[in-house]
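Omission of a single protein chain aside, the complex is shown with its protein chains in their original locations.
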Amino acid sequence: MTDRIEQRINSLNKRLNSEKRFRIYCIGAMSFALAWVLILFLNIFSSGYSAFYRTVIQVDVPFLNLIEDTTQFSEMSSEDINNLSMYSFSKKAIYRLFPDIEEKKDKKMLIRLFSIEFEQEIREFLKSNKSNINETETIYLTASDDVDQVNKGNYPRDLDEDKRRIKDIQLLFFDDLVDRGLVSYEFNLPFLMRGDSREPELAGVGGSMVGSLFTILVVLILSFPIGIFAAIYLEEFAPKNRVTDFIEININNLAAVPSIVFGLLGLGIILNTFGLPRSTPLVGGIVLSLMTLPTIIIATRASLRAVPPSIREGALAVGATKMQAVMHHVVPVAMPGALTGTIIGLAQALGETAPLLLIGMVAFVVDVPQTPLDASASLPVQVYLWSESAERGYVEKTSATIMMLLGFLILMNLAAVLIRRKFETKW
Amino acid sequence: MGFILISLIILIGITSYFLGNLRAKNLRTSNKKNLKSLSHYYGYYVALWAVVPALLVLLMITSFKSFFIEQYVLSDFIALGSYTETELSLLFTQIENTAMGIKLFDENTILIDGAVNKLNYINKTIENLTYVTVLGFSGLLVLYSVFNINHKLNSRKIVEKFLLVLYFTCSLVAIMTTVGIIFSLLYETLRFFSQVPITDFLFGLNWSPQRVFVREAGDLDTRDLANAFGAVPLFAGTFLIALIAMCVSVPVGLLTAIYMSEYASPKVRDWAKPIIEILAGIPTVVYGFFAALTVAPLVRDIGQGAGLTVSSESALAAGFVMGIMIIPFISSLSDDVIKSVPQSLREGSYAMGATKRETIVKVLLPAALPGIVGSFLLAVSRAIGETMIVVMAAGLNAKLTANPLDAATTITTQIVVILIGDQEFDSPKTQSAFALGLTLFVVTLALNFIALQVVKKYTERYD
Partner (left out) sequence: MKSIKIKADNLNVHYGEKQALFDVSMYMEKKQVTALIGPSGCGKSTFIRCLNRMNDVIDICKVQGKIEIDGNDIYAPDMQVEQLRERVGMVFQKPNPFPKSIFENVAYGPKIHGIAEHKSDLEEIVVNSLKKAALFDEVKDRLSDSGTSLSGGQQQRLCIARAISVNPDIILMDEPCSALDPIATARIEELMGDLKTEYTIIIVTHSMQQAARVSSRTGFFHLGKLVEVDKTETIFSNPSDQRTQDYITGRFG
């Protein structure tokens, strides 16, 4: 008898232990998932934040060497300044940092501490300050990507010289400049304003940001009205028959079709059959609209369904037509839900990459697009493009682009949550 | 041009709304007879006549004009008879470029200069004609509809009918999208299968379409094509990576769902659930970057530390990151399903003296099984269709392998590899991407359909 009792107590203890273990597994699984959110964000932020500032090197430019009297600049038009030959002048201004260098090879190394657009930067400075140029002006020139990365500590200095992109002599120059206090950081405004570039230090997300903006605008203009109208029809007017059943099945299935298939649709039909221009936000927007529609329709229908029938009956009872009852009373009540669905759909579209690759929105575009008919990239495509590049400078740029993309997505989702909170009707 | 014209049409529309409204009010006061609808409905009525047909005409002109322009501009070259269709279309691009001031080639200058003049002329003419036709059409219809207003006309009915038709058309977009997808995939796929036998595609073991690219299109023999387009390595790679992803996401997702629905206090659930769902909202390209830059080197280092050879683009890294991406799909769907198991079953089990684990494993999970399986199937379909992670982190070369440490390529990767950048059309290589797309479409659709049926059956059971 005591044996039996002991056995039962043992079995109970075993059960309680396995209960504890199971609970730990569950907590472990959830922590695993949570940890990856954290790791992902930390990883991106720690490698991306440094792209928001850039290394500049202070150079004294003796404009007197370019012209006899610096006041003459004020009389020159921008065109005239563009026609000035400034290349060797600019180089000489840089050589002045280290007047002792004689060898041509070393001079070349010195020049390579700066971005290739140093001449252009000096010219731009001249243009914007032409009325009041002194004999010698201090200009902050963009450092080359290698210097930028070394300065930010992203680049290992202790590698063998032949494995490094930046050479010993350049490091020598650089350290000397640092000692003289000529190297400094500055907010990386060009990164936010410029288009893509083959030089990491000159590449910016401005172009792809505008491209994304145009694309999302096209998606909004197309999918918002179409989605809402379709939802109104299906929820309020559609007779229960085969056609509407078929439409419903279609919408549910489209919601699960892989995004890349929409890319094939865009390539096969929109580009090749209708002949719309490749690589443009217009086509990207059309493709993403088709992809986003199911989300909007499903969300709008759900919020239409949540409007109690008493509202419709009330309107019909005072003699409104069905159309009036729906448009005046049901749709306004369901609008917050529809808006929330639309914003979530737009957020999806904003982060989508694969279909855009197929319709050619991966082109290397230097100019910031002016209209939705200009070739451009989008933020996620920019991430893809830069992540394929070898230069180290693109790593932080890619992470920074992701930070901006995530920032926009968070803002949009926040807006959706706020709309839902603010306008949610309780029945 | 389009922008100005559309603005003009909208302007006419707004004006004609007031026109119709005014006309209705006048009729009402002068005839002392009631109209059938409120006067603003007559405004809408006229405005619809002003805008809708004009826009349709504009759409028609824009869709047909490029074909017409091309025929007209190239008429001299067509008359020569020595050009193939591809050459003609290339020629047209060249003419267009020249007209915009980009000059790349110097051949045929006289003919091309003539064509450029023709192009400029026809463009200008068509533009003018479009303005005249569209605006004239719109104006005529405004006149017609304004004079059509009388006390017998029920404009509200007409306007509402129009809205209904508009709404219905919008809901057809879903069908048209599906038709468009099927048509574009099927058209190219059928042309592909006319050159490469379908059995070679489905059962061939060697995928190397770039070989076809190198050779001249003329001397392709069928054996070459067959050897180049065997998709089995892609299917295997897709399967391998999806399997790895499921191995990560199924246990984690399911246990997370169990924790959320059975163990977590409401407070923990309120903050943990949205955080995990962030994983579903992160763009896939971000996962791709993360996989390629952080996880893949990590996997390689760990593997090498253990004395294994790990490819730098291992299936394991891509699959693992994909698995993390899929966790919220499984956890939130399973969470819903487990939660919807009636409370009475839980109480029945607890009342028998069962522990939580016993209740979950022996009662709740079996009861929720169909729904959970449904969520797994949806996750698999997601994994198979996922593109960016594998494009960025998995291999590009097709190799038949079951080793997760090796590089593997997938259907979606190959579609992107083939179609990214410039493609030559009418080549079996390009068409093969569409065949892969069709395969993907059919498989995901089937998985989805089954999953939805399973879930639906399940929800019916407890309603």
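A and B are the chain letters, set down in written order, and residue numbers restart from 1 in every chain.
Rule of thumb we're sticking to: a residue touches a chain if its C-beta (ideal position, glycine included) is under 8 Å from a C-beta of that chain, and two chains touch if they have at least 3 such contacts.
As the structure is a prediction and not an experimental result, all values here were calculated from the model.
K.L.:
Could you tell me which displayed chains border the chain that was left out of the figure?
P.N.:
Its contacts among the visible chains are A, B.
K.L.:
Identify the residue among B:V173, B:L255 or B:V363 that touches the chain left out of the display.
P.N.:
Counting the whole complex, the residue in contact with the absent chain is B:V363.
K.L.:
Could you tell which one of B:L38, B:M352 or B:V442 touches the chain left off the display?
P.N.:
Checking the options B:L38, B:M352 or B:V442, the one contacting the hidden chain is B:M352.
K.L.:
In the whole complex, what residues of subunit B lie against the chain that is missing from view?
P.N.:
265-266, 342, 344-355, 358, 362-363, 366-367
K.L.:
Just checking the interface: what residues of subunit A touch the absent partner chain?
P.N.:
Interface with the chain not displayed, on the subunit A side: 7-8, 11-12, 15-16.
Rule of thumb we're sticking to: only the chains that are shown with their structure count from here on.
K.L.:
I'd like to verify one number: the distance from the centre of subunit A to the centre of subunit B, where each centre is the average of its C-alpha atoms, in whole angstrom.
P.N.:
Here the centre of subunit B sits 20 Å away from the centre of subunit A.
K.L.:
If you look only at subunit A, which of its residues touch subunit B in the complex?
P.N.:
Within the complex, subunit A touches subunit B at residues 15-16, 18-19, 22-23, 25-30, 32-34, 36-37, 40, 43-44, 225-227, 229-230, 232-234, 237-238, 244, 246-247, 250-254, 256-265, 267-269, 272-275, 290, 293-294, 297, 321, 323, 347, 350-354, 357-358, 360, 362, 380-381, 383-384, 387-388, 395, 398-399, 402, 405-406, 409, 413.
K.L.:
For subunit B, which residues are in contact with subunit A within the complex?
P.N.:
Residues in contact with subunit A: 63, 66, 156, 160, 163-164, 166-168, 170-175, 177-178, 180-181, 183-185, 187-188, 251-256, 258-260, 263-264, 272, 275-276, 278-279, 281-286, 288-290, 292-294, 324, 327-328, 331, 355-358, 360-361, 378, 381, 384-388, 391-392, 412, 415-416, 419-421, 425, 433-434, 437, 440-441, 444-445, 448-449, 452.
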